[in-house]
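Excluded from the complex is one protein chain; the other protein chains are retained at their positions.
Take a look at chain A:
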Amino acid sequence: MNLKLNHLYSQNLNIYGDLGNIIAFKYKAEKAGINLYVSHTEIGEEISEADIYFIGGGQDQDQILVYEDLLRHKGFILNEVEKGKVFLLICGGYQLFGKYFVDGEGNALKGLSILDLETNSPDSKVSSRCIGNIVAQLNSGFIKHWDVDASFSKYIVGFENHGGQTKLLTDQVKPIGEVIKGFGNNSTDKVEGCFYKNIIGSYMHGSFLPKNPHITNAILKKALLQKYNDVTFENLYEGEEKKAHQLILMRSGF
């Protein structure tokens, strides 16, 4: 079986170890017997079609550069979303898919408006940025839609580092999980990330997939199911994945 992964804006949105997600995709795909082809699309280039699209986070200046370019691709991306293609969006990438976001300087920028969410500058409740280890308990709706192997863990763990405060506006977008430790989308709602069709948005860096291998498996399986009729996928894990995941849970008092 073959899968294509397109890492969008890898040159500009790659801060905080986002590369770890690509490394995780490669490793887990190989273990699952999937040939994974990784491509990149940078500013000014046309997006080559793929089964999984990944966008990471970046600095404000890079995010503004990407935002101007991304709007050109709105038609293509909408079409891919409707087709059920898989998108993993971390931090900046997540914000760009919303209605608008406000950068560190306070400038409001229009997003792709594919996800019913908006991102504002930090309010008075957070001093400046949401920074630290984060743990969220997966919502049952998310586990069901993504067929997540909850026997590995009912939680996701990561490290967040964002100024933007993201609000989910309608039922179109549902949170991935309830925040047990840390902030998540914003400092008040106690929810983390969102999912809609086969898009996952999250604030977890640090890096998201290596420490959450049940999610890597779920994404690979979902991408295969979109492409092939007959899919057998075994959820495989490494001892190191379990230990890295559990360390953050333990520190949060689990």
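Keep this in mind: a residue touches a chain if its C-beta (ideal position, glycine included) is under 8 Å from a C-beta of that chain, and two chains touch if they have at least 3 such contacts; residues count from 1.
What we mean here is this: contacts and distances are computed from a predicted model.
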From "Lipid II isoglutaminyl synthase (glutamine-hydrolyzing) subunit MurT", "Cytochrome c-type biogenesis protein", "ABC transporter permease subunit" or "NADH-quinone oxidoreductase subunit N", the hidden chain's UniProt protein name: "Lipid II isoglutaminyl synthase (glutamine-hydrolyzing) subunit MurT"
Sole contact to the chain not displayed, among A:M1, A:L109, A:I131 or A:L225: A:I131
Candidate in contact with the missing chain, chosen from A:D60, A:D116, A:D149 or A:E178: A:D60
Hidden partner interface residues of chain A, rising order: 14-20, 23-24, 26-27, 59-61, 104, 128-129, 131-133, 159, 161, 163, 205-207, 210-211, 238, 240-241, 243-244, 247
